[in-house]
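Reviewing the structure listed below.
One protein chain omitted, others in place.
All chains are identified by letter, namely A, B and C, in their written order; residue positions are counted from 1 within each chain.
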Amino acid sequence: MPNTFGHLFQITTWGESHGGGVGVVVDGCPPRIPLTEADVQLDLDRRRPGQSKIVTPRKESDTAQILSGTFQGQTLGTPISIWVKNEDQRAEAYKEMETLFRPSHADYTYQAKYGIRNWQGGGRSSARETIGRVAGGAVAQQVFKKFLPKLEIVAFVSQVGNLSSTVPVEAVSYAEVEANIVRWPDSTDAERVIELIEKVRSQGDSVGGVVTCVVRHAPVGLGEPVFDKLEADLAKGMMSLPATKGFEIGSGFAGTSLKGSEHNDAFYQEAGRVRTLTNRSGGVQGGISNGEDIIFRVAFKPTATIAQLQQTVSVTGEAAELKARGRHDPCVLPRAVPMVEAMTRLVLVDHWLRQRAIAL
Amino acid sequence: MPNTFGHLFQITTWGESHGGGVGVVVDGCPPRIPLTEADVQLDLDRRRPGQSKIVTPRKESDTAQILSGTFQGQTLGTPISIWVKNEDQRAEAYKEMETLFRPSHADYTYQAKYGIRNWQGGGRSSARETIGRVAGGAVAQQVFKKFLPKLEIVAFVSQVGNLSSTVPVEAVSYAEVEANIVRWPDSTDAERVIELIEKVRSQGDSVGGVVTCVVRHAPVGLGEPVFDKLEADLAKGMMSLPATKGFEIGSGFAGTSLKGSEHNDAFYQEAGRVRTLTNRSGGVQGGISNGEDIIFRVAFKPTATIAQLQQTVSVTGEAAELKARGRHDPCVLPRAVPMVEAMTRLVLVDHWLRQRAIAL
Amino acid sequence: MPNTFGHLFQITTWGESHGGGVGVVVDGCPPRIPLTEADVQLDLDRRRPGQSKIVTPRKESDTAQILSGTFQGQTLGTPISIWVKNEDQRAEAYKEMETLFRPSHADYTYQAKYGIRNWQGGGRSSARETIGRVAGGAVAQQVFKKFLPKLEIVAFVSQVGNLSSTVPVEAVSYAEVEANIVRWPDSTDAERVIELIEKVRSQGDSVGGVVTCVVRHAPVGLGEPVFDKLEADLAKGMMSLPATKGFEIGSGFAGTSLKGSEHNDAFYQEAGRVRTLTNRSGGVQGGISNGEDIIFRVAFKPTATIAQLQQTVSVTGEAAELKARGRHDPCVLPRAVPMVEAMTRLVLVDHWLRQRAIAL
Partner (left out) sequence: MPNTFGHLFQITTWGESHGGGVGVVVDGCPPRIPLTEADVQLDLDRRRPGQSKIVTPRKESDTAQILSGTFQGQTLGTPISIWVKNEDQRAEAYKEMETLFRPSHADYTYQAKYGIRNWQGGGRSSARETIGRVAGGAVAQQVFKKFLPKLEIVAFVSQVGNLSSTVPVEAVSYAEVEANIVRWPDSTDAERVIELIEKVRSQGDSVGGVVTCVVRHAPVGLGEPVFDKLEADLAKGMMSLPATKGFEIGSGFAGTSLKGSEHNDAFYQEAGRVRTLTNRSGGVQGGISNGEDIIFRVAFKPTATIAQLQQTVSVTGEAAELKARGRHDPCVLPRAVPMVEAMTRLVLVDHWLRQRAIAL
């Protein structure tokens, strides 16, 4: 099921950068969930190209049409098909990709795997594929609004190049994240980050970074304890996003240098609930959520497509040089935030339904 | 499918620390693959407790019995059922876990999720569950021996606590890894690492670390480019292992501070093959293997069960203190090496079969 | 995966009778298969309402648009999204279904299951859902054209009401089936069948029947011998079509009165191939195709929606009478033929890919 994600709440995404558009079929959504196109559009707009001066200027309204699965503003329990047309297609800007492989992009591996590829705009490897994920995540969010109204998922950019955020994860709010175009919830230095991205772009270059995500008020008991551990499915979801190179939860790589006596989260009882004094577990123990904040970090590499001259080879094996045209993000991080949130929602809603099935 | 892993080559593991044993059913293995119990035993012995002075002293021979799926030393194409008895069971050593939750262990979350748990030895959350994975990985290895004899998967301990290995990943050999009990392929400082683990144990404490894994001679074209990206499935496989907190591939988290012009792997042609000059991609581009070494790192936290007094709560909510008895690894890293290799094999064999189905 | 069918070659259908249309996402199709909209349209036209005087007069062109997954006339290996707009929507003709349940239709069970339903035209339970299946089957057919060009799948109407066909299954050709509007491959009595259907319609009634399907030149070795037996997956595929009540393969129910000595198909060797003298097995033994013709029959009940007065209840539980308006097939059989063929193709292509993965 290469283009399907989830076990009970499933999304199947389709579409290429250039062609009839991109979309998603959401299957397994419970019935009678309020859902309109406006509910989906909100996050699509946060993911949209052209939303600010530091992202790709491709002009796409990314307008969602719900083609099925709802009736009179509610879900029917049947598949929800959502379609976004491609509007600003410029195949000619990718003409050189017909014969040349962009370094560190998917051009070569697609060609090797399939013996064919849609070289226009990256085809299926384009970040436009994530529109389907973000739309699916918006549907999941509607389920949570009805059944788990306190659940809160906030992702934000916590590192760009060498600049790292120092805000405490626990306190970051959606409003703070959306307060600036880089989705950097610390107004004191967001401008520096924006300047860095602009500088990198002016050099025809790109830069990587980290998105941090926190889930608050998740129910206890989500996650299956062996292969479908909550962190394993989160890791898969995140590492399936374009340009990701790493995932860590709770104490992550830094925690590996600690001793057990330093790392363990002591339990205590509070208001009839089992709590932990610290949260190095990142909200998950034994693969199952424990009710504390779920906190994880996702590494994004610098965008592969850059406007500098690079060494490469052609489809027929000749050495060549390539300087990309086309319209690209100098830094994927700001637009990655809604993608990370969407994948988080999809993982959580699926596990929540799975737990519902066997609950006592 | 909480206890099943893989899409075409599937393993289903079962069993608890205390009870009738642990095992695995391997389904989807191609027919006519040479397979005997000895093939499986080799890696089980590397995973086995009691193998050295720095791991848990639980006395288990971990002897594999193949109950089905082979005939006259070859696989039949039918499910391969492998069973390992539990031998050294000491339920009484876990008596206090009946009522107390071990900090940072799975005791509390299992209880919250299921309303019941086998508190003897951690039940299903015990690392004994990984026996099924290692046995399944050994079957996968037999498939590779027949069809991809050059494929090589080498995992090793690259960090324990604050000690980090400096050996170049590219060169590490299986023999070097197995040359010492900590699976640290640098004989110059392996002894220091062993001493660290012994010291930690003598303090009733534990320590974390990192396993690095390299896959050599993987075919080009493995991985599905959207959700089932090769790195996404590797991440899921690794993050489903007990005690893992992070995964990174290629440049990983460190690469996020680079610019695209520094990070991209330039292509060149060599002996009729497309190669990359550097390998920050870690052998995977666009979710698909590119034929370079696949290199990734997995973070393991310090073992949760320690012999020091810890603050916790009881199943009925009272504050309590707990000092674990039982037999535990002061450092899971040496025994995690064959687990990481097994999960790697399982991911690769599954994607190899998937690619075989659609290959030109 | 309620709306997904297949393990490697997967279709996910979506859409309701009234709304934005119906469609399918085909995932897992091998790359470089020639595919255009015309390839899909052929079977959609055979399934289309309004194609003759004996089917529903709903005016739908059922024009397929391929939105993704192809490039320059070939498949890319990425999901193929196909969309068919609803054109002739008359929600008002179904107004009484808002409050009344049609006997033997899905109105009541949808309401009971989901607490909501799109009562316009049957919503998701409409036979329009099968457009996605037929389109998906057309893609599968393109795979066969390339890889198994001799494979032939011919379905036809073999019974309508009390009229039964006597043509030998082995000899029926596509041309004969398509030679008349009822898809009854015996020109000598097709007219009688048409008259029966017309008479039934004039009475505001409907009639059931049987579709027989034969697969010729199927490869040996398709089918997994336990749960995913070829006949089990065919049975599931057929019984998932609307209005089906039965499935039998080979000797079927009639064969149950035979003795083993009468029923067994003796083997002989012919032209280097193992053949059977008779074919009571219907081309499948032990769940696996044996290279003989695969022959099965599917029972379709009379259309539930009729224009006669029927006793029913309302959504609030009051006794009521209902006489359906709307546009309905007096006999689903002629249009069921391409549906049966499509499901057969989908089952076969999936098993063919599965076998390819493990083939020697």
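Basically, a contact is a pair of C-beta atoms (placed from the backbone, for glycine too) under 8 Å apart; a residue touches a chain by one contact, two chains touch by 3 or more.
Since we're looking at a predicted model, the values are computed, not measured.
A.B. asks: One chain isn't shown here. Among C:Q72, C:T166, C:T188 or C:Q269, which residue touches it?
C.D. replies: C:Q269
A.B. asks: Looking at B:P2, B:G50 or B:G204, which residue reaches the missing chain?
C.D. replies: The single option touching the absent chain is B:P2.
A.B. asks: Using the document's definition of touch, tell me which of C:T36, C:S173, C:S187 or C:S240 contacts the absent chain.
C.D. replies: Of these options, the touching residue for the absent chain is C:S240.
A.B. asks: Considering the entire assembly, which residues of chain B contact the chain that has been omitted?
C.D. replies: Touching the missing chain: residues 1-4, 10, 12-16, 19-23, 25, 27-28, 31-32, 65-69, 71, 74, 76-81, 83, 113-118, 123-124.
A.B. asks: Since one chain has been left out of the picture, which residues of chain C touch it in the full complex?
C.D. replies: Its contact residues with the unshown chain are 1-5, 7, 13, 101, 103-110, 112-113, 115, 124-125, 129, 159, 161-162, 200, 205-210, 220-221, 223-229, 231-240, 242, 244-253, 255-269, 272, 274, 276-277, 280-282, 284-291, 297, 299-306, 308, 310-313, 317-319, 354-355, 360.
A.B. asks: Could you please point out the chain A residues that touch the chain left off the display?
C.D. replies: 8, 28, 30-32, 77-78, 225, 353-354, 356-358, 360
Following the convention adopted for this analysis, only the chains that are shown with their structure count from here on.
A.B. asks: With chain centres set to the mean of the C-alpha atoms, which chain is at the far end from chain C?
C.D. replies: Relative to chain C, the chain with the farthest C-alpha centre is B.
A.B. asks: Hey, which chain is the most central one here, using CA centres?
C.D. replies: A
A.B. asks: Suppose each chain is reduced to the average of its Cα coordinates; what separation in Å results between chain A and chain B?
C.D. replies: 26
A.B. asks: Give, as an integer number of Å, the spacing between the C-alpha centres of chain C and chain A.
C.D. replies: 39
A.B. asks: Can you list the residues of chain A that touch 2 or more other chains?
C.D. replies: Expected reply: 1-4, 13, 113, 115, 124.
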